[in-house]
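All protein chains but one are shown at their positions in the complex.
Then we have subunit A:
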Amino acid sequence: MPAVQETVERVKRIDVDQYRYGFETLIESDKAPKGLSEETVKFISEKKNEPAWMLQWRLEAYRRWLTMTEPTWARVDYPKIDFQDLYYYAAPKPKKTISSLDEIDPEILKTYEKLGIPLREVAMLEGVEPKPGEEDPARRKIAVDAVFDSVSVATTFKAELKKAGVIFMPISEAIREHPELVQKYLGSVVPTSDNFYATLNSAVFSDGSFVYVPPGVRCPMELSTYFRINERNTGQFERTLIIADKGAYVSYLEGCTAPQRDENQLHAAVVELVAHDDAEIKYSTVQNWYPGNAEGKGGIYNFVTKRGDCRGNNSKISWTQVETGSAITWKYPSCILRGDNSRGEFYSIAISNGYQQVDSGTKMIHLGKNTTSRIISKGIAAGKSQNTYRGLVTAHRKATGARNFTACDSLLIGDKCGAHTVPYIEAKNSSATFEHEATTSKISEDVLFYCIQRGLSQEEAVGLVVNGFVKDVLQQLPMEFAVEAQKLISISLEGSVG
(Lines give C-alpha, C1' and ligand atoms only; values in the text may rest on other atoms or scores of the structure.)
Protein backbone atom coordinates (compact mmCIF):
# COMPACT_ATOMS: atom_id res chain seq x y z
CA MET A 1 0.00 0.00 0.00
CA PRO A 2 1.44 3.33 -0.98
CA ALA A 3 0.43 4.95 2.31
CA VAL A 4 2.29 2.32 4.28
CA GLN A 5 5.21 2.60 1.93
CA GLU A 6 5.28 6.32 2.47
CA THR A 7 5.25 5.92 6.20
CA VAL A 8 8.09 3.45 6.05
CA GLU A 9 10.11 5.79 3.88
CA ARG A 10 9.39 8.63 6.17
CA VAL A 11 10.40 6.77 9.30
CA LYS A 12 13.56 5.72 7.55
CA ARG A 13 14.26 9.28 6.67
CA ILE A 14 13.86 10.61 10.17
CA ASP A 15 15.79 7.75 11.69
CA VAL A 16 18.48 9.19 13.90
CA ASP A 17 20.38 6.07 13.08
CA GLN A 18 21.93 7.77 10.09
CA TYR A 19 25.07 8.41 11.95
CA ARG A 20 27.41 9.69 9.35
CA TYR A 21 30.54 8.59 11.05
CA GLY A 22 29.38 5.11 11.96
CA PHE A 23 32.06 2.84 10.64
CA GLU A 24 34.68 0.74 12.21
CA THR A 25 38.32 0.36 11.45
CA LEU A 26 39.91 -3.03 11.94
CA ILE A 27 43.31 -2.58 13.41
CA GLU A 28 45.07 -4.96 15.67
CA SER A 29 45.25 -3.42 19.06
CA ASP A 30 47.21 -3.88 22.17
CA LYS A 31 44.78 -4.22 25.02
CA ALA A 32 45.04 -4.41 28.75
CA PRO A 33 43.15 -7.36 30.20
CA LYS A 34 39.49 -6.69 30.82
CA GLY A 35 38.54 -5.19 34.17
CA LEU A 36 40.06 -2.80 36.63
CA SER A 37 42.55 -3.68 39.32
CA GLU A 38 45.91 -2.46 40.56
CA GLU A 39 47.38 -4.73 37.89
CA THR A 40 45.51 -2.86 35.16
CA VAL A 41 46.80 0.45 36.49
CA LYS A 42 50.34 -0.95 36.61
CA PHE A 43 49.92 -2.38 33.10
CA ILE A 44 48.91 0.99 31.72
CA SER A 45 51.71 2.77 33.51
CA GLU A 46 54.22 0.22 32.26
CA LYS A 47 52.93 0.40 28.70
CA LYS A 48 53.46 4.11 28.84
CA ASN A 49 56.96 3.80 30.20
CA GLU A 50 56.01 6.04 33.07
CA PRO A 51 58.26 7.06 35.92
CA ALA A 52 57.58 5.66 39.36
CA TRP A 53 55.92 8.83 40.73
CA MET A 54 53.30 8.66 38.04
CA LEU A 55 52.45 5.07 38.87
CA GLN A 56 52.22 6.02 42.51
CA TRP A 57 49.86 8.87 41.65
CA ARG A 58 47.66 6.54 39.63
CA LEU A 59 47.57 3.91 42.33
CA GLU A 60 46.59 6.44 44.95
CA ALA A 61 43.76 7.57 42.71
CA TYR A 62 42.73 3.98 42.13
CA ARG A 63 42.61 3.24 45.84
CA ARG A 64 40.60 6.38 46.41
CA TRP A 65 38.23 5.39 43.60
CA LEU A 66 37.48 2.09 45.30
CA THR A 67 35.99 4.01 48.22
CA MET A 68 33.79 6.25 46.07
CA THR A 69 30.27 5.80 44.75
CA GLU A 70 28.85 6.85 41.41
CA PRO A 71 27.05 10.18 41.45
CA THR A 72 23.30 9.92 40.89
CA TRP A 73 22.17 13.53 41.09
CA ALA A 74 22.21 14.26 37.39
CA ARG A 75 19.03 13.94 35.37
CA VAL A 76 20.29 11.02 33.34
CA ASP A 77 19.15 7.47 33.33
CA TYR A 78 21.25 4.53 32.23
CA PRO A 79 21.86 0.92 33.20
CA LYS A 80 24.51 0.42 35.83
CA ILE A 81 27.99 0.32 34.38
CA ASP A 82 29.99 -2.79 35.12
CA PHE A 83 33.43 -1.31 35.55
CA GLN A 84 34.98 -4.77 35.52
CA ASP A 85 33.55 -5.46 32.09
CA LEU A 86 35.55 -2.77 30.31
CA TYR A 87 38.96 -2.57 28.78
CA TYR A 88 40.94 0.27 30.22
CA TYR A 89 43.68 0.43 27.69
CA ALA A 90 43.89 -0.10 23.98
CA ALA A 91 46.58 1.19 21.70
CA PRO A 92 47.23 0.48 18.07
CA LYS A 93 50.19 -1.89 18.03
CA PRO A 94 53.24 0.19 17.30
CA LYS A 95 55.15 -1.09 14.32
CA LYS A 96 58.14 1.02 15.05
CA THR A 97 58.86 4.55 16.05
CA ILE A 98 57.07 6.85 13.66
CA SER A 99 59.05 9.51 11.95
CA SER A 100 56.62 10.62 9.30
CA LEU A 101 52.94 10.36 8.53
CA ASP A 102 53.59 7.87 5.73
CA GLU A 103 54.44 5.27 8.28
CA ILE A 104 51.09 5.47 9.99
CA ASP A 105 48.73 2.59 9.46
CA PRO A 106 46.87 3.54 6.28
CA GLU A 107 43.69 2.19 7.87
CA ILE A 108 43.89 4.89 10.50
CA LEU A 109 44.55 7.56 7.97
CA LYS A 110 41.55 6.38 6.00
CA THR A 111 39.37 6.65 9.10
CA TYR A 112 40.32 10.25 9.50
CA GLU A 113 39.75 10.85 5.84
CA LYS A 114 36.20 9.58 6.17
CA LEU A 115 35.74 11.93 9.08
CA GLY A 116 36.91 14.75 6.92
CA ILE A 117 39.75 15.49 9.23
CA PRO A 118 42.87 16.47 7.36
CA LEU A 119 45.58 14.72 9.28
CA ARG A 120 47.78 15.40 6.29
CA GLU A 121 47.32 19.03 6.97
CA VAL A 122 48.84 19.91 3.62
CA ALA A 123 45.60 19.30 1.82
CA MET A 124 43.73 21.51 4.16
CA LEU A 125 46.31 24.12 4.71
CA GLU A 126 46.68 24.71 1.00
CA GLY A 127 43.23 26.13 1.17
CA VAL A 128 43.98 28.43 4.03
CA GLU A 129 47.63 29.16 3.34
CA PRO A 130 48.02 32.80 4.26
CA LYS A 131 48.65 35.26 1.49
CA PRO A 132 51.61 37.51 2.09
CA GLY A 133 50.67 40.62 4.00
CA GLU A 134 47.59 39.09 5.55
CA GLU A 135 47.17 39.88 9.18
CA ASP A 136 48.18 37.37 11.76
CA PRO A 137 48.63 34.48 9.33
CA ALA A 138 49.65 31.98 11.98
CA ARG A 139 46.17 32.14 13.47
CA ARG A 140 44.75 30.28 10.56
CA LYS A 141 46.95 27.26 10.90
CA ILE A 142 45.89 24.39 13.02
CA ALA A 143 48.20 21.93 14.64
CA VAL A 144 46.64 18.54 14.93
CA ASP A 145 47.57 16.14 17.66
CA ALA A 146 45.47 13.21 16.57
CA VAL A 147 44.37 10.81 19.24
CA PHE A 148 43.44 7.46 17.78
CA ASP A 149 41.94 5.47 20.54
CA SER A 150 44.20 6.15 23.39
CA VAL A 151 47.49 6.95 21.84
CA SER A 152 48.45 9.97 19.90
CA VAL A 153 49.65 8.68 16.61
CA ALA A 154 50.95 11.77 15.04
CA THR A 155 51.77 15.23 16.04
CA THR A 156 52.17 17.89 13.49
CA PHE A 157 53.64 21.31 13.50
CA LYS A 158 55.82 20.36 16.38
CA ALA A 159 58.72 22.22 14.95
CA GLU A 160 56.97 25.53 14.56
CA LEU A 161 55.53 25.37 18.03
CA LYS A 162 58.91 24.50 19.40
CA LYS A 163 60.32 27.64 17.89
CA ALA A 164 57.79 29.70 19.83
CA GLY A 165 58.65 27.77 22.97
CA VAL A 166 55.20 26.19 23.16
CA ILE A 167 55.15 22.64 24.41
CA PHE A 168 52.39 20.68 22.71
CA MET A 169 52.63 16.94 22.97
CA PRO A 170 50.78 13.85 24.17
CA ILE A 171 50.65 13.92 27.94
CA SER A 172 52.36 10.53 28.09
CA GLU A 173 55.39 12.08 26.44
CA ALA A 174 55.21 15.15 28.64
CA ILE A 175 55.31 12.93 31.71
CA ARG A 176 58.65 11.63 30.48
CA GLU A 177 60.06 14.81 28.98
CA HIS A 178 58.73 17.55 31.26
CA PRO A 179 58.12 15.80 34.54
CA GLU A 180 58.63 19.00 36.53
CA LEU A 181 55.74 20.75 34.75
CA VAL A 182 53.43 17.77 34.84
CA GLN A 183 54.13 17.11 38.51
CA LYS A 184 53.49 20.74 39.34
CA TYR A 185 50.18 21.08 37.54
CA LEU A 186 48.62 17.64 37.09
CA GLY A 187 45.72 17.30 39.51
CA SER A 188 46.10 20.86 40.75
CA VAL A 189 42.78 21.91 39.24
CA VAL A 190 40.92 18.61 39.31
CA PRO A 191 42.42 16.73 42.25
CA THR A 192 42.47 12.96 42.16
CA SER A 193 39.79 12.93 44.83
CA ASP A 194 37.47 15.28 42.91
CA ASN A 195 34.66 13.03 41.80
CA PHE A 196 34.00 9.44 40.87
CA TYR A 197 34.79 9.74 37.17
CA ALA A 198 37.70 12.14 37.57
CA THR A 199 39.27 9.77 40.07
CA LEU A 200 38.74 6.85 37.72
CA ASN A 201 40.39 8.89 35.00
CA SER A 202 43.33 9.70 37.26
CA ALA A 203 43.92 6.00 37.81
CA VAL A 204 43.66 4.80 34.24
CA PHE A 205 44.05 7.75 31.90
CA SER A 206 45.73 6.58 28.75
CA ASP A 207 46.65 9.72 26.91
CA GLY A 208 45.67 13.21 26.02
CA SER A 209 47.28 16.51 25.24
CA PHE A 210 49.68 18.61 27.16
CA VAL A 211 50.16 22.27 26.38
CA TYR A 212 52.46 24.69 28.05
CA VAL A 213 52.71 28.24 26.76
CA PRO A 214 55.64 30.11 28.30
CA PRO A 215 55.34 33.64 29.71
CA GLY A 216 54.44 36.35 27.24
CA VAL A 217 53.99 33.98 24.32
CA ARG A 218 50.97 34.10 22.11
CA CYS A 219 50.61 30.60 20.73
CA PRO A 220 51.19 31.02 16.98
CA MET A 221 48.35 28.72 15.93
CA GLU A 222 45.13 27.13 17.06
CA LEU A 223 45.85 23.83 18.73
CA SER A 224 43.51 21.05 17.83
CA THR A 225 43.03 17.46 18.81
CA TYR A 226 40.64 15.01 17.32
CA PHE A 227 39.56 12.31 19.64
CA ARG A 228 38.12 9.14 18.38
CA ILE A 229 36.93 6.10 20.15
CA ASN A 230 37.52 3.05 18.07
CA GLU A 231 38.20 -0.15 19.91
CA ARG A 232 35.03 -1.97 20.95
CA ASN A 233 34.37 -1.83 24.68
CA THR A 234 37.23 0.45 25.41
CA GLY A 235 36.65 3.10 27.96
CA GLN A 236 38.58 6.06 26.83
CA PHE A 237 40.14 8.22 29.47
CA GLU A 238 41.90 11.25 28.12
CA ARG A 239 43.69 13.67 30.30
CA THR A 240 44.36 17.13 29.03
CA LEU A 241 46.45 19.70 30.78
CA ILE A 242 46.87 23.21 29.44
CA ILE A 243 48.97 25.83 31.15
CA ALA A 244 49.20 29.44 30.02
CA ASP A 245 51.98 31.14 31.89
CA LYS A 246 52.05 34.85 32.64
CA GLY A 247 50.72 36.91 29.76
CA ALA A 248 50.40 33.91 27.46
CA TYR A 249 47.53 33.16 25.12
CA VAL A 250 46.40 29.88 23.71
CA SER A 251 43.35 28.71 21.83
CA TYR A 252 42.67 25.02 21.95
CA LEU A 253 40.17 23.16 19.82
CA GLU A 254 38.84 19.74 20.54
CA GLY A 255 36.66 17.81 18.19
CA CYS A 256 35.27 14.38 18.54
CA THR A 257 33.46 11.81 16.48
CA ALA A 258 33.22 8.11 17.14
CA PRO A 259 32.07 5.16 15.09
CA GLN A 260 28.80 3.42 15.61
CA ARG A 261 28.60 0.80 18.33
CA ASP A 262 25.93 -1.30 19.89
CA GLU A 263 27.42 -1.57 23.32
CA ASN A 264 27.75 1.55 25.34
CA GLN A 265 31.13 3.01 25.69
CA LEU A 266 32.32 4.90 28.67
CA HIS A 267 34.26 8.04 28.23
CA ALA A 268 35.54 9.85 31.30
CA ALA A 269 37.93 12.59 30.38
CA VAL A 270 39.53 15.19 32.58
CA VAL A 271 40.62 18.56 31.28
CA GLU A 272 42.57 20.96 33.44
CA LEU A 273 43.36 24.52 32.48
CA VAL A 274 45.65 26.84 34.39
CA ALA A 275 45.86 30.54 33.54
CA HIS A 276 48.45 32.63 35.31
CA ASP A 277 48.56 36.44 35.56
CA ASP A 278 47.26 38.17 32.42
CA ALA A 279 47.01 34.85 30.59
CA GLU A 280 44.11 33.72 28.45
CA ILE A 281 42.94 30.28 27.47
CA LYS A 282 40.20 29.65 24.99
CA TYR A 283 38.96 26.08 24.91
CA SER A 284 36.52 25.05 22.23
CA THR A 285 34.83 21.71 21.80
CA VAL A 286 32.75 20.17 19.11
CA GLN A 287 31.44 16.87 20.33
CA ASN A 288 29.76 14.50 17.96
CA TRP A 289 30.08 11.04 19.35
CA TYR A 290 27.74 8.27 18.49
CA PRO A 291 24.42 9.11 20.17
CA GLY A 292 22.89 5.66 19.98
CA ASN A 293 20.46 4.36 17.37
CA ALA A 294 16.83 5.28 16.82
CA GLU A 295 15.74 3.01 19.68
CA GLY A 296 18.17 4.65 22.05
CA LYS A 297 20.49 1.65 21.96
CA GLY A 298 24.23 2.10 22.12
CA GLY A 299 25.94 5.42 22.17
CA ILE A 300 28.68 6.98 24.20
CA TYR A 301 28.49 7.76 27.89
CA ASN A 302 30.30 11.02 28.16
CA PHE A 303 31.17 11.74 31.79
CA VAL A 304 33.65 14.56 31.64
CA THR A 305 35.26 16.78 34.23
CA LYS A 306 36.53 20.03 32.77
CA ARG A 307 37.76 22.81 34.95
CA GLY A 308 39.79 25.93 34.46
CA ASP A 309 41.67 27.76 37.16
CA CYS A 310 42.14 31.50 36.68
CA ARG A 311 45.01 31.42 39.09
CA GLY A 312 46.54 34.75 38.23
CA ASN A 313 45.21 38.28 38.28
CA ASN A 314 43.57 39.53 35.08
CA SER A 315 43.47 36.03 33.66
CA LYS A 316 40.71 34.73 31.46
CA ILE A 317 39.34 31.33 30.61
CA SER A 318 36.67 30.84 28.01
CA TRP A 319 34.84 27.59 27.32
CA THR A 320 32.88 27.15 24.15
CA GLN A 321 31.13 23.92 23.43
CA VAL A 322 28.89 22.47 20.79
CA GLU A 323 27.49 19.22 22.11
CA THR A 324 25.53 17.20 19.62
CA GLY A 325 26.56 13.63 20.22
CA SER A 326 26.75 11.00 22.97
CA ALA A 327 23.92 9.00 24.43
CA ILE A 328 24.56 10.63 27.79
CA THR A 329 26.45 13.81 28.43
CA TRP A 330 27.44 14.73 31.96
CA LYS A 331 29.69 17.67 31.67
CA TYR A 332 30.20 20.95 33.51
CA PRO A 333 33.17 22.95 32.25
CA SER A 334 33.91 25.29 35.14
CA CYS A 335 36.00 28.30 36.03
CA ILE A 336 37.56 28.99 39.38
CA LEU A 337 38.05 32.75 39.37
CA ARG A 338 40.79 32.96 41.93
CA GLY A 339 42.84 35.88 40.62
CA ASP A 340 41.57 39.43 41.03
CA ASN A 341 39.86 40.83 37.93
CA SER A 342 39.83 37.41 36.33
CA ARG A 343 37.11 36.44 33.90
CA GLY A 344 35.33 33.23 33.08
CA GLU A 345 33.12 32.59 30.08
CA PHE A 346 30.94 29.71 29.08
CA TYR A 347 29.23 29.49 25.73
CA SER A 348 27.33 26.34 25.04
CA ILE A 349 25.08 24.77 22.48
CA ALA A 350 23.69 21.45 23.57
CA ILE A 351 21.53 19.63 21.10
CA SER A 352 19.77 16.41 21.91
CA ASN A 353 17.71 14.28 19.60
CA GLY A 354 16.52 10.68 19.59
CA TYR A 355 16.96 9.25 23.09
CA GLN A 356 19.92 11.40 24.04
CA GLN A 357 20.25 12.71 27.56
CA VAL A 358 22.23 15.83 28.25
CA ASP A 359 22.97 17.17 31.71
CA SER A 360 25.45 19.93 31.16
CA GLY A 361 26.27 23.39 32.34
CA THR A 362 28.98 25.23 34.12
CA LYS A 363 30.25 26.46 37.45
CA MET A 364 31.56 29.95 37.97
CA ILE A 365 33.22 30.19 41.33
CA HIS A 366 34.09 33.78 42.18
CA LEU A 367 36.85 33.97 44.76
CA GLY A 368 38.91 37.00 43.68
CA LYS A 369 37.92 40.64 43.71
CA ASN A 370 36.15 42.19 40.74
CA THR A 371 35.86 38.88 38.96
CA THR A 372 33.37 38.64 36.14
CA SER A 373 31.70 35.76 34.39
CA ARG A 374 29.29 35.27 31.57
CA ILE A 375 27.21 32.23 30.74
CA ILE A 376 25.32 31.82 27.52
CA SER A 377 23.71 28.45 27.20
CA LYS A 378 21.47 27.32 24.38
CA GLY A 379 19.77 23.99 24.75
CA ILE A 380 17.81 22.41 21.95
CA ALA A 381 15.79 19.31 22.67
CA ALA A 382 14.15 17.27 19.95
CA GLY A 383 12.88 13.72 19.50
CA LYS A 384 12.57 11.90 22.82
CA SER A 385 15.58 13.51 24.41
CA GLN A 386 16.08 15.19 27.76
CA ASN A 387 18.21 18.30 27.90
CA THR A 388 19.20 19.81 31.24
CA TYR A 389 21.19 22.92 32.00
CA ARG A 390 22.71 22.71 35.47
CA GLY A 391 24.86 25.57 36.60
CA LEU A 392 26.36 27.14 39.67
CA VAL A 393 27.33 30.74 40.15
CA THR A 394 28.76 31.59 43.52
CA ALA A 395 30.53 34.60 44.98
CA HIS A 396 32.37 34.16 48.22
CA ARG A 397 32.65 36.67 51.05
CA LYS A 398 35.84 38.16 49.74
CA ALA A 399 34.85 38.23 46.08
CA THR A 400 33.78 41.86 46.26
CA GLY A 401 32.54 43.36 43.04
CA ALA A 402 31.86 39.97 41.48
CA ARG A 403 29.56 40.09 38.49
CA ASN A 404 27.76 37.41 36.60
CA PHE A 405 25.38 37.39 33.73
CA THR A 406 23.63 34.20 32.80
CA ALA A 407 21.22 33.52 29.98
CA CYS A 408 19.99 30.01 29.37
CA ASP A 409 17.51 29.52 26.64
CA SER A 410 15.92 26.26 25.67
CA LEU A 411 14.15 25.40 22.49
CA LEU A 412 11.81 22.46 22.29
CA ILE A 413 11.12 20.69 19.03
CA GLY A 414 8.44 18.04 19.35
CA ASP A 415 6.25 17.11 22.29
CA LYS A 416 8.13 14.07 23.51
CA CYS A 417 11.27 15.83 24.67
CA GLY A 418 12.13 17.70 27.84
CA ALA A 419 14.16 20.80 28.60
CA HIS A 420 15.17 21.62 32.13
CA THR A 421 17.02 24.40 33.83
CA VAL A 422 18.60 23.98 37.25
CA PRO A 423 20.71 26.98 38.18
CA TYR A 424 22.21 27.50 41.62
CA ILE A 425 22.93 31.14 42.37
CA GLU A 426 24.73 31.90 45.60
CA ALA A 427 25.60 35.47 46.56
CA LYS A 428 27.61 35.74 49.73
CA ASN A 429 28.47 39.41 49.72
CA SER A 430 26.48 42.50 48.97
CA SER A 431 28.71 43.89 46.23
CA ALA A 432 28.18 40.84 44.06
CA THR A 433 25.78 41.48 41.22
CA PHE A 434 24.16 38.48 39.65
CA GLU A 435 21.70 38.42 36.84
CA HIS A 436 20.14 35.26 35.60
CA GLU A 437 17.48 34.66 33.03
CA ALA A 438 16.12 31.56 31.45
CA THR A 439 13.45 30.94 28.91
CA THR A 440 11.93 27.89 27.36
CA SER A 441 9.77 27.96 24.30
CA LYS A 442 9.17 26.35 20.97
CA ILE A 443 9.80 27.82 17.56
CA SER A 444 7.00 30.22 16.94
CA GLU A 445 4.52 29.16 14.29
CA ASP A 446 4.57 32.68 12.88
CA VAL A 447 8.27 32.56 12.22
CA LEU A 448 8.04 29.15 10.58
CA PHE A 449 5.11 30.26 8.49
CA TYR A 450 7.00 33.33 7.37
CA CYS A 451 9.97 31.23 6.22
CA ILE A 452 7.88 28.55 4.55
CA GLN A 453 5.83 31.15 2.76
CA ARG A 454 9.04 32.40 1.24
CA GLY A 455 9.81 29.00 -0.19
CA LEU A 456 11.83 27.27 2.47
CA SER A 457 10.98 23.72 3.41
CA GLN A 458 9.90 23.06 6.99
CA GLU A 459 13.28 21.55 7.76
CA GLU A 460 15.19 24.43 6.24
CA ALA A 461 13.05 26.89 8.15
CA VAL A 462 13.74 25.14 11.43
CA GLY A 463 17.43 25.04 10.56
CA LEU A 464 17.40 28.75 9.93
CA VAL A 465 15.65 29.56 13.18
CA VAL A 466 17.90 27.25 15.16
CA ASN A 467 21.00 28.75 13.65
CA GLY A 468 19.74 32.16 14.65
CA PHE A 469 18.96 30.84 18.12
CA VAL A 470 22.53 29.61 18.63
CA LYS A 471 24.29 32.42 16.82
CA ASP A 472 25.61 34.03 20.02
CA VAL A 473 27.55 30.89 20.76
CA LEU A 474 28.64 30.00 17.23
CA GLN A 475 30.28 33.39 16.99
CA GLN A 476 32.58 32.42 19.83
CA LEU A 477 33.98 29.44 17.95
CA PRO A 478 37.18 29.75 15.97
CA MET A 479 36.34 30.15 12.32
CA GLU A 480 37.46 26.64 11.32
CA PHE A 481 35.08 25.12 13.81
CA ALA A 482 32.16 27.43 13.24
CA VAL A 483 31.54 25.93 9.82
CA GLU A 484 31.77 22.36 11.07
CA ALA A 485 29.56 23.19 14.03
CA GLN A 486 26.90 24.71 11.88
CA LYS A 487 26.86 21.56 9.73
CA LEU A 488 26.67 19.41 12.82
CA ILE A 489 23.67 21.30 14.12
CA SER A 490 21.69 20.65 10.98
CA ILE A 491 22.71 16.98 10.93
CA SER A 492 21.75 16.59 14.58
CA LEU A 493 18.31 18.00 14.06
CA GLU A 494 17.59 15.99 10.92
CA GLY A 495 14.30 14.26 11.25
CA SER A 496 13.19 16.30 14.21
CA VAL A 497 10.41 17.96 12.28
CA GLY A 498 7.83 16.65 9.92
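Here are a few things to note about the model shown:
As a working rule, contacts are C-beta pairs under 8 Å (C-beta built on N, C-alpha and C of every residue); 3 or more make two chains touch, one makes a residue touch a chain; residues count from 1.
One rule holds in what follows: contacts and distances are computed from a predicted model.
Remark: of the listed names "ATP-binding cassette domain-containing protein", "Fe-S cluster assembly protein SufD", "Ferrous iron transport protein B" or "Sugar ABC transporter permease", the one matching the undisplayed chain in UniProt is "Fe-S cluster assembly protein SufD".
For the options A:K31, A:K47, A:K297 or A:H420, the residue in contact with the chain missing from this view is A:H420. Within the entire complex, the positions of subunit A that touch the omitted partner chain are 72-73, 397, 400, 410, 412-442.
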